[in-house]
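Below is one structure, written out as structure tokens; comments come after it.
A protein chain is absent from this complex, but the other protein chains hold their places.
So that you can tell them apart, the chains are marked A, B and C in the order they are listed, and the count of residues begins at 1 in each.
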């Protein structure tokens, strides 16, 4: 079973029909959420076991991510995600092994060869713009990608994704303004989890809804409940259609919850009350989506069991595989500063390949 | 006669009463506009005569500037203006001599001692934040000033002023967000003249009205006609009252026209049609304000004649005075890098005071 | 005297200055309830409240720009940039505004503010949580740049920075936060900006360093001492203003100078030190002014093997000392 929505001919429950999808689509989406959660939880286990110094994850964001990513054409449209975009990246074609290789920062990590922190996914082939740590920069990359699509006469859609805290950065203003002026095929997705690390939304965002900023750029602003996967799907689909057909950008705000600490370096109990945390857990998209699919008769006990088995083995495989992969050789550390070697400065004296050219005094 | 609105007891026409002002206030405002225009025109004359290599001016913006600055408490409230704020600065206490000294870049120029380009006014004493060239940075200074007023328990209001093109800079987003979160006593004034140098508003701004961005920060957005001085005054007064009483920021957009080229380095006929230029001239605030005051019986032939005389002599005096002032001594060029001299690096070998400490090889 | 870690000394310095001077305020991301991601401001919010310890939105240009404004209006803001790597969005405000307000107004405006930022690598921080950014700012007249290497200095220099009437960038090596301990006097003291410290006397080679490289340099000096190489270690502490006298005095004595810095080599701060020494101590040199620095790649990789490859170490510095001493 592959994580796809490319329309195999199957049953269509009223629930699926309501979104113009098949039951298989719904199951594939659900499976993506499950897989994402399982990988994510495993990362924390590895962290506690001392095998991975850093974790940053998307728990609580999965429903919005899967719904919003689903309408995109994989490898054709573009996404510029952020460090919580684990479900988005899975939905856009990354594999469990890809993610685990990033988690272990191995040489074969497709995102960065172990150079970036975990969670900083990227793949040119898949049209996933490499995540960097300074927040919000990616909005401009996505807008530039959309501009290039327009200039080249292609109809690819470009999506930037970030948190509500990040949406206050200046680049967001500049990017929305430019995308709106040129009605570019661009979508900005804000995953609003109410916190920027410890700072609650009231102190980082002057309005309740980021979406209410859209009108200031002359673009539609849409709010969706991140636990309502199909609502997210529909919002994403409408925005993609608008963008692809020349209708310009959309800002979509998904209200989500952050189920974990900000990262493995954070202790959220210091700044969040038990009440607040409990409220967050009540908005976990996974059980909500599960119940919805069960109620609709799309998800059965049997399917659940087989999915659980499958996912367990995928995560197991990915972990074992990634852990067993080699670290990068120090001799490669100088590679890829420039496209051609002529741009490079001399290697430091301790570099495996150094010596030919001395870095020390020409004694 | 001083440029003030501090309420000497005089006649109150219905027009003045409609704004809660006296006739003397209206005349003082008109006189400020006249003086500003006269200084501004003289600057261009000096430029064409080869006496001033650079001019940037506020012609067409004067009505909005005088109306919006009038409700502020001079030397108590703060303004962070821009390079077209000549009328604003006059209304906030700068003199014709001050402006001409900046135009000639003389040592006694209060704004910068001739260090900055003309038009970059500033005075700590008068609470006019020094204008710098990179646009929009001043919004954050004004917001920080408002924050400090709040923390210190003072009720001073802080106003940032810029063009519509500059309002697209990231700093504006970040500043409005922060000011709105803390409901700071802050006002953002946008003087929208429809161009950022040669780029027309449709290509630099994704919405027709900058004011429509205000709601995205949860603050009131107000549009005023920059040729309607009293409407500007009322908008400014309401915003000042709101800010001073804890009601938070306001964004005011004044629709103005740029009567001159962007600066003395620009040729606007290359990118503006004769039609567009004619439309601009039809929105010159000076004759419109003049007619309004004449219609209201506030401005008489006699008053006009005496004002014209007075202003001619002020401009004459300022020009002669400033032109006669000395340039700065090169020996002062190293001053004021730091508050204490210990921070400074050695002087270059050609500096008048150098030599004690050689900069060349210790031969 | 009390023993303090580097970060405790910083926290003490902050809270004592805030008690002393009501115009000192702290602003930054997560500096409030959370006490900062490294806990440098832990406890300040509880003591000084919302008005003086301000959790800001995630917007660095705003943090610096409003601090400038607040400084113009009578406060002494201490802004925290969560990681030095994230100071770049504020570059324009720092370089175009904070550094220039005094000069462009002939002294009419002053910007007394401090920007604190944790910098440096060796903490599995990868490209964007490991950078040394001092060279971007030491180049800028109007700014002061300080890098402490001991708890004593951290507190004393922070005090001086807060009291200084000009903008000071205060960079704290995050690998030293908890690993470095030292004695700190109980009473009030300051360490003046613009004075280097000789951490180890020596006759043969001058090693110039700051921040974590001072600690590594002292270890390296010990390593080579057994081989008969006598190293003098100069801790610059204040990168701008620079203490030329101490620097040049040491090199004129030893005749050999090695500059160690963690940042990538090309155009790093150590280039200026090397250039000054090469020009002003030429007659005293009996070996080339040498540099040992980070490799010229765009910041530090995450994987520990690659990170180790990138980072300087006492051993790498010792090697460079040996090469220079043998010259």
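Rule of thumb we're sticking to: contacts are C-beta pairs under 8 Å (C-beta built on N, C-alpha and C of every residue); 3 or more make two chains touch, one makes a residue touch a chain.
The shown structure was predicted, so the numbers you read here are calculated from the model rather than taken from an experiment.
Within the whole complex, touches from the chain that is not shown fall on A, B, C.
Set against the missing chain, the residues A:137, A:206 or A:319 yield one that touches it, A:137.
Interface note for the absent chain: among A:59, A:88, A:103 or A:116, the touching residue is A:116. In the complete complex, the hidden chain is touched by one of A:103, A:177, A:264 or A:292, namely A:177. Within the complete assembly, B:170 is the residue of B:93, B:144 or B:170 that touches the hidden chain. The residue touching the chain not shown here, chosen from C:168, C:289, C:311 or C:325, is C:289.
Where subunit A meets the missing chain, the touching residues are 78, 80, 110-113, 115-116, 120, 122-124, 129-130, 132, 134, 137, 139-152, 158, 170-171, 174-175, 177-178, 181, 335-340, 342-345, 361-362. Where subunit C meets the omitted chain, the residues involved are 85, 88-89, 91-92, 95-96, 99-100, 103-104, 127-128, 135-136, 138-142, 240, 242, 264, 266-272, 274-275, 277-280, 282-283, 285, 287-291, 296-299. Within subunit B, the residues in touch with the undisplayed chain are 53-54, 105-107, 112, 114-118, 120, 132-135, 165-166, 168-171, 196-199, 203-205, 265-266, 270-271, 327-330, 333-334, 337, 344-351, 360-363.
In this section, only the chains that are shown with their structure count from here on.
Of all chains, the one whose CA centroid is most distant from that of subunit A is B. Centres computed as Cα averages put subunit A at a distance of 35 Å from subunit C. Looking at subunit C, residues 56-57, 59, 61, 89 sit in touch with two or more other chains. Subunit A has residues 168-171, 203-205 in contact with two or more other chains.
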